[in-house]
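Submitted below is the structure of interest, expressed as structure tokens.
Only one protein chain is missing; all other protein chains are in place.
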């Protein structure tokens, strides 16, 4: 299949991107005001304590020396120790990242399940009652801050009706899916709204295009037209948007994970930034960058499949 | 609904009918936004109170004749704060998205048309921007420039343009292989003319639709950053910050967060309708 070289090329292209991101993050976290020692100890730190800790962590070395040391570490597959959690970064990432992957995957699936059928329904009944209701509901969903929406869902569906647990993360896989349903739904709603709006508009556009009129003139049945022509062409920009939104989804996970007490990588990221936990931020960035790049690649492949011209 | 045009599935003659009229959605959206703009420009004419004035005798007062939408934990009038927030929130919606939209659309059109190595390089840039942790960027910028909305505009701009660029590039790529683009080339038009006069108008719809959603999303992002303390600074009133303020009072004083939420819904609706209307207009102009 002609897609294979394309995929291979794209994976090779990932490497310079990742190196670039690592360099930027490495420098950026060190440019932030405040050092790990004062973040760790806080207000009561004495100067001697701070100097001692910075020395222990090797942070009194010049930046290039630190970077070389860091590169050496990464090359041997070691991401160092977390400064605040005092455990290997690799172990913590291995613990936290799967949680976030599960959460965002569920959110993406939920968003698609909502967006695609409803977009069709709305587009086919453009400006009708169904269209208006669907768009109205999504507008409200789109206008609620994630933390507020999360609390409303928790209050009503979890604490009120006891359909779901109030936050947390389960022990077994089905239990975890159950725990993550509400956070995933919260995360999914704004993405679903974005995708729904885009897809609805695209379908309306395609339905009006000449080739659909042409197909209809050729006497193709309506359902065939919908699937073969409309969906394929309308999905192009939606898939692009979907791929781009993976980063946004992970950003939303920071707040969703906080509200729902989900021990994922998003929450850890912000804690680590605030804690100036340099090795942890670097390790997490690397892991998340790989994750996003792969998803991005996946959407590109889907797009190439939808429209083979893209891969050329 | 006299202005409502017949739907696409019902008649193929709609194009001629529409040429003369503006889409109803466009008009509705424009009206909502016009009213919002008036509120943003002249809040003091309508707001009953100073939005920053405390009233110790009316802490957390429920909606009443004195405070139509109630008061918050400082005894500030919620209605006045919602009205005074229009200026800031419309500013957020526009400033956070217009630069990204402009840059993104232009870059996207050029990249989509050029293809080849230009597109490959662009792909790497997009990868880097998308995979870069957004919050690290925001916090870093805030750390350098101090907290406030300007930082948010910069951070959103640095990341946001790639969305538009990717959307437009993908569409242009498809469009440039269609017959009319070839026709342009055959007739000897310069590439820039083909891109901006012919390809772009046919490829920009998804970007415009997304832009309108993006404006509502920008207001929400302001709210999330407000939740983290990185957004609008007190005592300025801003819907997102108001909602965050009301979080502890969901059960006891719901009005603190619900009414700013309603304002976001209405404004967001205005943007959406305008976006749909513009998309329709562009389609009919084809």
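As written, the chains take the letters A and B, and residue 1 is the first residue of each chain.
Please note the rule applied: contacts are C-beta pairs under 8 Å (C-beta built on N, C-alpha and C of every residue); 3 or more make two chains touch, one makes a residue touch a chain.
Following the convention adopted for this analysis, contacts and distances are computed from a predicted model.
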item: Missing subunit (named according to UniProt) among the choices "SusC/RagA family TonB-linked outer membrane protein", "Peptide/nickel transport system substrate-binding protein", "Succinate dehydrogenase, cytochrome b556 subunit" or "RNA polymerase sigma factor"; value: "Peptide/nickel transport system substrate-binding protein"
item: Among shown chains, those touching the left-out chain; value: A, B
item: Given A:23, A:63 or A:87, the one touching the chain that is not displayed; value: A:87
item: Touching residue (missing chain; options A:50, A:101 or A:121); value: A:50
item: Contacts of chain B with the absent chain, listed as residue ranges; value: 52, 54, 56, 59, 73-74, 139, 142-143, 146-147, 227-230, 233-235, 244-245, 247-252
item: Interface with the unshown chain - residue positions in chain A; value: 32-35, 38-50, 52, 56, 84-87, 92, 95-96, 147, 151, 154-155, 158-159, 162, 165-169, 258-261, 263, 267-268, 271, 273-276
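Everything below uses one rule, namely that only the chains that are shown with their structure count from here on.
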item: Intercentroid distance (Cα basis), chain B paired with chain A, Å; value: 21
item: Chain B residues within the chain A interface of the complex; value: 1, 4-5, 7-9, 12, 14-15, 24-25, 120, 123-124, 127-128, 130-137, 139-140, 143-144, 159, 162-163, 166-167, 170-171, 173-174, 177, 205-206, 209-210, 213, 216-217, 220, 223-224, 227-228, 240, 243-244, 247, 250, 257, 261, 264-265, 268-269, 272, 275-276, 279-280, 283
item: Residues of chain A that touch chain B when the two form their complex; value: 13-14, 16-18, 20-21, 24-25, 28-29, 31-33, 124-128, 135-136, 139-140, 142-148, 151-152, 155, 190, 193-194, 197-198, 201-202, 204-205, 207-208, 213, 236-237, 240-241, 243-244, 246-248, 250-251, 254-255, 269-270, 273, 281, 284-285, 288-289, 292-293, 296, 303, 307, 309-310
